[in-house]
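Removed from the display is one protein chain of the complex; every other protein chain stays in position.
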Amino acid sequence: MASVELLILFLVGAGVIAYILTRFNTFLGSIFTIFAVMFVFVSLAGYGFGMNMDTTVNILPGISFTETYLGFYFAIIIVFVYLMVSFFHPYYLSEYKYKNSYNLLFLLSLAGILGAFYTDNFLNLFFFFELIIWTTMFLIPQGKSKEAAVSYFGFSIAGSVAMLIGIFITYNVSGTFSIYQGLAALSGTNAIFVFVLFIIAAFAKLGSFPLHIWLPIAHGNAPHPFSPVLSGALVKLGAFIGVLALIRIAPATGLFTAMDLPIGQYVVAILGSMSIVFGTLMAIKEDDAKKLLAYSSMSHGGYILVAFSILNGIAFAGGFYHILAHALASAGAFMAIAAVARATGTTKMKELGGMIHKMPITYLAYLIAIISMAGIPPMGGFISKWLIFQAVIDKGMIFVGIAVFFGSVGSFLYVFRPLAALFLGQELTEYKKVKEAPLLMLIPTFILMGLNVYTGVFPGGILKFINNIIVELGYTGIEVSTYEINGTNGILNPALIGLIFAVGSGIAFLIFIVLKKSRKVELMDTYTAANFVHDEHLLHYAVDFYAPLERLYEKQSNWMTKFYTALAEKVRELGKLGKYLFMSKNISTTVFWIVAIIIFLLWGEVL
Amino acid sequence: MNAVLLIVIPLLAAFISIVSKKIAPYLLLVVGLFNIVLLFFLENGLVFIGGFDVAMNSDLLGISLLLDTYARMALWLINGLILVIFCLNFKSYKAFSSILLLAMAGLNGLLLTNDLFNFFVFLEISGIAAYLITSANKKPVSTFRYLVIGAIGSSLFLFGVVVLYAMYGTLNMIVMIQAIQASGNYAEVILPFTLMFIGLGVEAKLLPFNAWVKGVLGHSNTLTGPMIAGVYAAAMSFVLGRFITNLFVFEGSLLIVVTVLLALGILAGDVMAFSSTKTREILLFSSIAQASIVALLFVNGVIIWAVYLIIANALSKTVMFLVINKATKDVGSDESEALRGLFVNNKLVGLTFTLVTLSVMGLPLLAGFVIKLNFLTQLAGIGQIVLIAIILVASVIEGIYFVRLIVKLWYPGESEISVKYNYSFKAVFIVIALALLVFGTYSTPLTKLDNTIDTVMEVVNNG
Amino acid sequence: MLSTKYTEKTKLTKDEIDRKWWEVGDYFRRNSLWLLMYCTGCCAVELPPSMTSAYDMERLGMGPMATPRQADILLVSGYLSLKTLRRLIYTYEQMSEPKYVIGLGSCPINGGIYHDSHAVINQLDQYIPVDVYVAGCMPNPESILNGFVDLMESIKNKTANSWKKYRDNNEWYKQNQKDALGEVIIHDEFHE
Partner (left out) sequence: MILNILIGIGIAFFGFVLQTSIAGINRKIVGRLQKRHGPRWYQEFIDIFKLLSKRSITHGWIFDFGVIMALGGIIATAMFMPLTNNFLAFENFDNFFIFVYLIAVGMLGMAMSASGSGNPWASIGVMRALTTMLAYEVPFLIVVLTIINLTGNSSLTEIMLYQQASGNNWFLIALPIGGLVGFIALMGMLGKKPFETYVAPAEIASGPMVEYGGKQLGMLFIMNEISAFIEVSLFVHLFLGGATNIFEFLIKYFVVYTLANLISSVNGRFKIDQVVKFFYKWPLIMAVTQAVIAIYFGWVI
């Protein structure tokens, strides 16, 4: 099926069917959901790459679609993440309080995603965004914390509202709600206003500093199969708005001649950098594996913003590639954590250990995902980081450089934390009976592993597609052949790196295998300075992993949380003040206001 | 058939019902149905009962009614809602049927009248009915406060009317509009308009004249909550809309003051709701904000979407107050903490409540979204970006507290609570939620009407 | 003149190959002996001079190591109380093979001045096998280094086979250990 409209209607219908099926049998309903999403993915992949989707609208009133490379790129990534995650549903849903509605809302939000990326109308865009927000908002409280939904919704809605104000300014200026005509008509002060508003929206959705507070709360507390969607897919909506603002609007502000970059873009890049640094520092400190990954999403959001604020093809290529790479990596990592959480019932790293011995495949999935996340070859994350570094260095952005390098090295630290504390280390007694995730859950795991490697070894095809987007946005694409990527200051051959890595590992393996076989000993049989330690927990180093480093900034680490708590408290106090001023039990207060207003008016006009 | 029947028959029924208490409830049902049916047969136009003649130029005192699409929509809503609310409370609040008849007469009069003095009379009639209705709260002090503030408001209104009469020598609204247009002196009408605006503002829950609301709605039950927050609020908004669009001339500092007051009302209402933990307070403060938005829309000439907003709000608030007040009655507390897990065993009610709330918040697939988007578009069309920003910022706060409330109600706390809703409640909830859902996804019928549903200016221009 | 007579090519058996490799390994092993110093006794004070500038153990390729996994030599300096013996055995068993044991001073030989204490063992080789003893109370650095050279010699001569002995006579050693220490039920790391 190649019609966007029909796909959306199909998803709505499928949602209803899934609701009914889930009501009778959770497993059945979830399987149906998998097939529904798969159908959408296949249709999208089958027709979308060639821009062959049918965008005519016959049934839905007031909605119009158009096909762009940009929209399709986002849509296919997000639908893919949805598809991967849906494989997890059969095993998780039965625990949830309102499991019937889970699949319904899941599919509805996917319908929203399709609409949002295919529409060419601002009001439709807003409509679909809001749809996504509220459908997903109801999924979150099915997890651990009920308050998480509020925080997620609050920030998302704030972002949407900022965007909507921007949309209306655009409408006021241009008289049209068409995205492309509208943005093209902006100029001068209006453009700056809309730019700022859209950037706020992008930051809120992307969970970037300073609008990031919701990210760990929502990701950390969402249902386990939903966290990958949040991190891998939904925050990318922010990137989409970011692209609209940074590239499509790109207001004519002053220029930093040193970097040949508009001030607006530079400010965004700096904020993105702060996002990287804060995300990294907070992730290093975090104990909950899911929250840790959430902070890492924040930091990666920063990379995306930095990439899109450097106005040239190579940076855009990096940004777009990073969106893909991070979606795959974070989905993989979150899903691995989800599998562990299903088996053990916790995501706190200090309570876990040695999961590798029972869940080796999950471990591998996590390993590959984090290698990509840390930007290490031969995984996808390296390609995008390499491209972004090229652009940053080429522009000579020192302070942004500090942030991107810090984030990149810092990511080694935080991604290693779950690896060491959760998967490796001593095998804790309470998890000795844990089993590997069931086969259905391993399918997406394997697919994601494969794709993480594929994106890191053969990025040529994808980058060629990204070039289409860049050209569509009005910039020149990057030079890329099947195996080589040509950056501004260097050539990269990811396939060669992959090959050489294989050769190196082969040599190492040979050395290993010809030498004498090792004697297998128990994990507890370790060097303890000849002390007898008989409790795994005592030999497991998981609490406050980076304690010496954390100590350096522990005082500063909750500033933003404090700020937002204080903000909420201030609003509440304002409300109390309002009640005191206007809602008094004393009638004379009302009379006072009436008299005051009349006097004010008469004083100004008549007297 | 004459529009005056809409007023006279309820009034007559009210008198009869005092004589025979037993038939009163059935009388109300019959009269309500009669009114709704009658509305189908009535034709648009002016009705003169005495005093004024058709040309409206000789006698300056009299009674005149105006029925147009605007009034017709309002009347349907009001009569229908009263009927529904009464049906739902048929058992528990039978004794209030004559009062409701009185309220019906008064509100119908308010919406139909074309005469300022009669308007005052109906204001008083409906006001008295409202005070009596709120006595069902069993909070006499709050009711008394409502009464006093209401009296202040209506006397201010009357004072404004007196001044206008003194200036233009007429009480017929249409004639007066013509006269004001002819004189074109805005400065001299500023005093009466201010007074009238304040007088209406008291009833329409506009900040800062609405101190009574907290006492009245904060202790409301299944009758008073929907009646005051749904029916009365809608009726007063309609009336206010008519006055603002046609009679009042807001210019200069008056416009600024009014706009600031309304904007403040939106923000303050939502902020106050944000700081509340009691469910009923949340609802009532949110309706303050909504009332301010409606008034703001009328000030900016966005009539049709304001009308839809009034209707949607009246329906939504009816559902919300019914759900919450019933639960409060059964649980014995309206703290949102105490109501945790209300919907665990009432999934259907929960679903409808959620849909209705989403509509109030203006989220897609529901009527509230269509309405919000359309009125914002019209505001943007006239360049009111600041107002849009204010409305939207307030909607963020609104979203947060509503989501907080919904999540609380869906997920249980330590103790389970059991609240039973009977089928008539559920039926009403479903119908309203479905209506919001249908108009939210299929909005074509809504766009058929435009701002010309209010025909007063037409009448004025055509003489 | 070379014989033209056909001689059967001598094919080395697997054991012989292993032996040859072992000899090669022995060269490396004896030239790179890493120590794990079990320094609970007074003889430990003689080790710093033998390590530092004066006698410079490193020129023999020797050096201290941090953990038993990395070390080749377990250097037992002086007396061993029963409590430390348990640790010593634990440590010894953690070392990778081939591993050697050097007993320093007279205490590991016969108990030395503590021979009549109830808390001290007298003969170390009852519990773990010892390759080289360095006698003296305390042995001076020269004799310690001499002991090391002796060990190297015996590795070269394939006589440093204590680790094999421990493997082969494991039951005997275990019995002795048990007799000395008794069965121990361990509750946590502080109470045995």
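Per-chain numbering from 1; labels A, B and C assigned in written order.
By our rule, a residue touches a chain if its C-beta (ideal position, glycine included) is under 8 Å from a C-beta of that chain, and two chains touch if they have at least 3 such contacts.
Just so we're clear, the structure is a prediction, and the values are computed from it rather than from any experiment.
Participant: Where does the absent chain touch, in terms of which shown chains it meets?
Facilitator: When the full complex is considered, the omitted chain touches A, C.
Participant: Which one touches the absent chain: A:Phe27, A:Phe49, A:Tyr527 or A:Phe592?
Facilitator: A:Tyr527
Participant: Which of these, A:Phe27, A:Phe458, A:Phe532 or A:Tyr546, touches the one chain of the complex that we don't see?
Facilitator: With A:Phe27, A:Phe458, A:Phe532 or A:Tyr546 as choices, the missing chain is touched by A:Tyr546.
Participant: Using the document's definition of touch, tell me which of A:Ala191, A:Ala204 or A:Ile371 contacts the absent chain.
Facilitator: A:Ile371
Participant: Which residue from A:Asp54, A:Glu147, A:Asp287 or A:Asp394 sits in contact with the chain not drawn here?
Facilitator: A:Asp394
Participant: By the contact criterion defined above, which parts of chain A meet the unshown chain? Give residue numbers in ascending order.
Facilitator: Within chain A, the residues touching the omitted chain are 258, 354, 356-357, 360, 363, 367, 371, 374-377, 382, 385-386, 389-390, 392-394, 396, 398-399, 401-402, 405-406, 409-410, 412-413, 416, 419-421, 424-427, 487-493, 496-497, 499-501, 503-509, 511-512, 515-521, 523-529, 539-541, 545-546, 548-549, 551-552.
Participant: Which positions on chain C touch the chain that was left off?
Facilitator: Per the touch rule, chain C residues meeting the hidden chain are 21, 24-25, 28-29, 31-32, 52-53, 56, 58-61, 65-72, 94-98.
In this text, only the chains that are shown with their structure count from here on.
Participant: Enter the minimum step count from chain B to chain C; a value of 1 means the two chains touch.
Facilitator: Shortest path length, in steps: 2.
Participant: Go ahead and note the Å separation of the Cα centroids belonging to chain A and chain C.
Facilitator: Each chain reduced to its C-alpha mean, chain A and chain C end up 58 Å apart.
Participant: Can you list the chain C residues touching chain A in their complex?
Facilitator: Counting only chain C, the residues touching chain A are 67-69, 86-88, 90-91, 94, 186, 188-189, 192.
Participant: Would you mind writing out the residues of chain A in touch with chain B in their complex?
Facilitator: Of all residues in chain A, those touching chain B are 61-62, 97-98, 123, 126-128, 130-131, 133-134, 137, 141, 146-147, 149-150, 153-154, 157-158, 161, 164-165, 168-169, 171-172, 571-576, 578-579, 581-587, 589-591, 593-594, 597-598, 600-602, 604-606.
Participant: Can you list the chain B residues touching chain A in their complex?
Facilitator: 145, 148-149, 152, 156, 187-188, 190-191, 194-195, 198, 207-215, 252-254, 257, 261, 268, 271-276, 344, 358, 363-365, 369, 373, 376-377, 379-381, 383, 385, 388-389, 392-393, 395-397, 399-400, 403-404, 407-408, 410-411, 442-444
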